[in-house]
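Selected chains from the complex are presented in situ; the others are not included.
By letter and in written order, the chains are A and B; residue numbering begins at 1 in each of them.
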Amino acid sequence: MNELTILISCPDQVGLVTNITCVLASHQLNIIAMREFVDEANKAFFTRIACTGEFEETDKLKQKLLENLPNAAVVNLITQKEKQVAVLVTKEYHCLAEILIKNQFKTLGANVQCVIGNYEELRNFTEKMGIPYFHVSHLEKDKPQFEAEIKEILNQFELDYLVLAKFMRILSADFVESYSGKIINIHHSFLPAFIGANPYKQAFERGVKIIGATAHFVTDNLDEGPIITQHTAHVDHNFGVKEMVRAGKEVEKAVLLEALELLFEDRIFVSGNKTIIFK
Amino acid sequence: MNELTILISCPDQVGLVTNITCVLASHQLNIIAMREFVDEANKAFFTRIACTGEFEETDKLKQKLLENLPNAAVVNLITQKEKQVAVLVTKEYHCLAEILIKNQFKTLGANVQCVIGNYEELRNFTEKMGIPYFHVSHLEKDKPQFEAEIKEILNQFELDYLVLAKFMRILSADFVESYSGKIINIHHSFLPAFIGANPYKQAFERGVKIIGATAHFVTDNLDEGPIITQHTAHVDHNFGVKEMVRAGKEVEKAVLLEALELLFEDRIFVSGNKTIIFK
């Protein structure tokens, strides 16, 4: 008996659940968990089904499902769960360390293939954790050149996702396009507050009582991609910028790791600039 | 087009979702939301389905569902959502007020039929909110007599649920039995910590850094019924018993009202001493 995760999105219409479950039954698949959502505004249907059974021929199953669904349906059958990822960093260690520790102790739900940094600061730690570290400086070169060098490294690996773990360079629309839907970023504010640079300084100057962080898919609009997870933490007048940054790092790593867990377990649909997440 | 909520629990077996959805399709019902859970330990299946359609004859639909489910299946079809409730209180106003305010402004999701108190303190407020108040003192009578008087009042109404909103008398197993699965209590601690009397005093003496509250179904074991909702709040050394009580009241009313919302929307299954809640 194997486990199979089925992700389906399509225009909403009457009878979808019945159609899908009948196909699964006809293949002797047993549903162990099923979640669905109808986006009423966009008349769209989303479902995630975990099932068990024998299914050597997932192609046939997929074909059968497509035959019983509206034309625009997207069907994704996932039989293995271990994702392959690259991590991009600058100088801050806290998100990278959390990822590499979980990777080391096999609780990340993914394999980190490499770390790419635009500085050397995190090489030592990364290599101690047994992961190859590639230094690609952004200095003295233009963005296309910088990104070409990164891509050359990424191309050496078969990757499902790129994780920007406090990578402080803005990626071009072209680069983002090449990895469409595969780049996850941690932004150090609760978007849409404090878009752009230095959010903790902005937060300090505004005198807010909460700070936060946002994990999101990267699109070509800076800080505008579909949001996956957000959390906040309370601060008070005793927090200067430095203390906000320190408290914020704890939120950032929690938010990013929660997003990665959902991602690696195939629980996230992207629909326009929003996410649908079946926890 | 009407809305129908279907609750089903039964022993787990292969094909349940398919069987159920096929019956619904054959009745031209459209599933708008569906949640299911398999309790692997007890091999039990639970589902809550919200659907729309024409269904004058829910009896036939229920019959058809039962025919397609294992013998021990329980099927509950709910076409109207407004529940009728009685509230039992002692002297503290905070939970009662929250309930009666929402009742007054039609956002409770239920109708409060009456309030019964073993003191007179809350009569004035209750009556201002337009709800009949019945005083049943527990003094100078034994528990069977006390409970008989309460029952006599309750019997004047058609009630779905009794809400113990800081009702500080312990109900007998007999009384609880008469309203099995229909009594909800708010306990002023995060169970199972601080079972029994004066939990805030216990919390203060232990020097805890969080206090909490628990909404649960009442069974004949005091404070042992299936838990619906729990929340906690942080306290510190500045909190004496009085300050803990004050902070605790805010938690209590939030926890109780959240539980009532889930209850009145038919989102809760009870299974043994646990709840399964489809939020």
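Things worth noting here:
FYI, a residue touches a chain if its C-beta (ideal position, glycine included) is under 8 Å from a C-beta of that chain, and two chains touch if they have at least 3 such contacts.
Small disclaimer: the values here were computed from a predicted structure and weren't measured.
This structure file shows 2 copies of a single chain, while the whole complex it describes contains 4 copies.
Here is the rule we use: only the chains that are shown with their structure count from here on.
Annotation, chain A versus chain B: rotation angle of 180 degrees from the Cα superposition, expressed as a multiple of 5. Work out the mean CA point of chain A and of chain B, and you get 38 Å between them. Against chain A, in their complex, chain B makes its touches with residues 14-18, 21-22, 24-25, 30-38.
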